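I'd like to ask you about the structure that follows.
Heads up, one of the protein chains got dropped from this complex, but the rest are sitting where they should.
Just so it is clear, A, B and C label the chains in written order, and each chain counts residues from 1 on its own.
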Amino acid sequence: MASGDKLDGAQLIDFYRRMLLIRVFEERSAEQYMLGRIRGFLHLYNGEEAIAVGAISSLQPTDYVVTHYRDHGHALAKGMDPNAAMAELFGKATGCSKGKGGSMHLFDLEKRFMGGHAIVGGQLPLSTGFALASKLRGDGDIALCFLGDGAINEGEFHESLNLASLWKLPVLFFVENNLYGMGATVEQMLAFHDEIYKFANGYKIPSVRIDGMDVLKVREATQEAIAHVRGGNGPFLIEAMAYRFRGHSMADPAEYRARSEEERWRMRDPITTFGASLVDGGTATQEELDEIRTEVEEIIDAAVQFAEDSPFPEPEALYDDVYGGM
Amino acid sequence: MASGDKLDGAQLIDFYRRMLLIRVFEERSAEQYMLGRIRGFLHLYNGEEAIAVGAISSLQPTDYVVTHYRDHGHALAKGMDPNAAMAELFGKATGCSKGKGGSMHLFDLEKRFMGGHAIVGGQLPLSTGFALASKLRGDGDIALCFLGDGAINEGEFHESLNLASLWKLPVLFFVENNLYGMGATVEQMLAFHDEIYKFANGYKIPSVRIDGMDVLKVREATQEAIAHVRGGNGPFLIEAMAYRFRGHSMADPAEYRARSEEERWRMRDPITTFGASLVDGGTATQEELDEIRTEVEEIIDAAVQFAEDSPFPEPEALYDDVYGGM
Amino acid sequence: MAVITYREAVGRALREALQDERVFMMGEDIGRYGGAYAVTRGLLDEFGPERIRETPIAESGFTGAGAGAAMAGMRPIVELMTINFSLLAMDQIINHAAKVRYMSGGQLSCPLIVRTVTGGGASVGATHSQSLEGWFAAVPGIRVAVPSTPHDVLGLFRAAMLQEDPVMFVEHTLLYSTRGEVEDEPYVIPFGRADIKRSGTDITIAAYSRMAVVAMRAAEQLESRGISAEVVDLRTLSPLDSETVVESVRKTGHAVVVEETWYTGGFGATVVGLIQERAFDYLNAPVGRVAGEEVPTPYSRYLEQASIPDEARVIQAVEAALGR
Partner (left out) sequence: MAVITYREAVGRALREALQDERVFMMGEDIGRYGGAYAVTRGLLDEFGPERIRETPIAESGFTGAGAGAAMAGMRPIVELMTINFSLLAMDQIINHAAKVRYMSGGQLSCPLIVRTVTGGGASVGATHSQSLEGWFAAVPGIRVAVPSTPHDVLGLFRAAMLQEDPVMFVEHTLLYSTRGEVEDEPYVIPFGRADIKRSGTDITIAAYSRMAVVAMRAAEQLESRGISAEVVDLRTLSPLDSETVVESVRKTGHAVVVEETWYTGGFGATVVGLIQERAFDYLNAPVGRVAGEEVPTPYSRYLEQASIPDEARVIQAVEAALGR
């Protein structure tokens, strides 16, 4: 087992289950989108599930997670109730954000899942703020900030990494390098696309590049990074190489990339490969995995049903939660 | 002679004269400020004259120069008429910007001096645009962009260096590292304050750190950088170590820094040391240098007189130049 | 005369503009992706990557690069994918592009066109549904065009290319698939000329962008209720053709101003101010204002619909103004 911590079979199977939960959640979301029950932008995380699960499973419950608009995976991995997540996608009053945020703006304060932010790079300054709050209070929590390769283009990446390093803030920047922004490639966007992780060193932030398709490698690297960050040594950056199996959003047929490239990456599907390794290693039987799929599908089918059955917000809800204390 | 190009005595003396012109221009400006004839913010370049003169003397006349609000030195070095510059500080109709820009916003389109920009970092995106225009037209001009250490803090630094490198734009970024923003030190502002120039390498931009108090060293480094940039190899970054002898602006007594530190740097005054080297090396006599000071003082005194004698803009000028073609 | 979509009108305008060698485009995903709203589809193949420049996701950086190129004599067209992202490029637009002519005493100019997309109604949530064009229209030195039809897109874009100053050319997310007639011969719609899209005698409805379309639909319904509404489409917010609006109100004696952004601070208030100032003695009732609800735009569909002005709200405001 490559992971730095000792993982028993139950835990490994749990990772599988968590990744599958995200995958099935999104498969169903895509269906519901086609049926017109989910609207607007829907960005799927298909193919990148190993990152959310490997990284977030390494956190304490009180650690903060913040991410971009491709947020279903992170939200579920941090413990968001699939019912609340699906209902949010449906725009229902029972959604985690009462239907007001939608797919791109999921939040769960109790789980310290701090969003779901749809402005590319916008979550970066916020993440330094979470880390600063924790540092000032001395309560030992860290902030885990996910970002795409595209967010590195934004000035806020620079401002946030500099501040985090300067003030030794407990924040772990986690770059999900899936090779594309929307249609633009990392080559078209970043002068240093071939060594993004090294770029962090310019800020005196240590970093590592890892395979983002392997949940155990993600977990191992994250645990090492967390030890650094929680130890008071300032930020750390991980670049995980990954691929989104689908277009940028449901509206995107991804005509800008070769089908052969997609196929190559799909061969490395983080869920099927991990499942196969569990079976090969004798940790689980195929029947057990099939059973997990059945369970997970039941959970998500129930979430869809819950969302479908839930009411839309009352018209008056329009004016709620604009300001507090009123 | 350390310089890469062959410089004859006349040229060396000309550098001395140019630096002195800037120095005396600013000494007089400070006096006029105390008299209330110059208003608002007045940021003096005292101590940094070797940079403007060493760098800009290496350019072609059609190359673009753009800079920040501490811009008198760059404007004069690029050839702005001292009368027009001083009149601008006085807010007179004969000023380079007809009195509308003031000290922080000097412009001279004919000399391709593109400002004078008072928003920290704001000139950086513009500089990539000048370079892009030149590159698209294929006319071989480059853009020289001055910035302070403080501008490196801004996200636009990141966005501009990335773009310039990605598109191989002919722009030379010239960092005037004078150790302070306003009252904040580079240590307080930048995680990588001790190796700013190396930070550029993260963008795949070559760079060098030089002594900004020595006009010949500045010139030599600039010429090498220009060869790279004009050769179509993309941007280059120079970090010149320097010191502003006075406070950030006329309003600032610089209480945040030690007088001993100031004294140490004043010992390295780029004008007096260069003057002494000219005398030591037999290039000029002290009398010749004194004569140059007299000449320069006459020019600047005349500029003050010109500014003083010039009219304020007519009231109707308020509405001129808001829009073009009207 | 051909019938084309608003999207096609933008595409045609861009192709025309690109005939000028000084023109080039920059923006996110305008190349192989074809633009987030499929407006720039095909341009990369036609004009090549030097002139159709795919940028990093760095709004301030590339907008400022556009401003610089414009100051250096080019005619860049920058696309900000939506006006919401202009919040990241505000400094370059407002403190640099807009001010350089004045601050340089007329030496420099910045003929930069920033194309962008405004408005709500697409279920994309509060961060992606704002209508911020009024802020730019407030800044001296900038021009702002807000076309509501394919015809106006084409004529106004041609005029935008003739400006010597930065122009925010603001398209509307829900209008791209609307259709309309455009003349074949090249016409230009000068900036600062509002358009009486429908004439009427009882009340003036002033609006722009998609709200002009909503106002037209409201006016049709009002007609069946016996109310004759004149619809004035502002077409450009800067320059603002207050003359046409005021003239219309002097005729009708009643007015309603419709816009999509929030009531407080909305650009429509400026129009109301001008009307009451210059047609005071002609007004039989207060000028009505219809604007977006004062909330961040909600994702959920019915809430979102309730947050954006529709025909019903325009009709209600018109009837209130007419005391019915």
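Rule of thumb we're sticking to: contacts are C-beta pairs under 8 Å (C-beta built on N, C-alpha and C of every residue); 3 or more make two chains touch, one makes a residue touch a chain.
Remember, it's a predicted structure, so these values are computed and weren't measured experimentally.
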Touching residue (missing chain; options C:16, C:247 or C:294): C:294
Given B:39, B:137 or B:198, the one touching the chain that is not displayed: B:39
Contact partner of the left-out chain, one of B:100, B:219 or B:246: B:100
Touching residues (missing chain, whole complex) on chain B: 39-41, 91-92, 95, 97, 99-105, 117-122, 150-151, 153-155, 181-184, 188-190, 252, 255-256, 312-313, 315, 317-319, 322
Absent chain, residues of chain C that touch it: 60, 84-85, 87-88, 90-91, 94-95, 98-99, 102-103, 125-127, 134-135, 137-141, 238, 240, 261-270, 272-273, 276-278, 280, 285-289, 294-296, 298
Where the unshown chain meets chain A, residue by residue: 64, 66, 95-101, 105, 107-110, 114-117, 119, 122, 124-134, 136-137, 155-156, 158-160, 162-163, 166-167, 320-325
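The working rule: only the chains that are shown with their structure count from here on.
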Label of the chain whose CA centroid is most distant from the centroid of chain A: B
Distance between the centres, which are taken as Cα means, of chain B and chain A, whole angstrom: 46
Chain centre separation in whole Å, for chain C relative to chain B (CA means): 40
Where chain B touches two or more other chains at once, by residue number: 155-156, 158-159, 162, 166
Chain C, residues touching no fewer than two other chains: 55-56, 58, 60-61
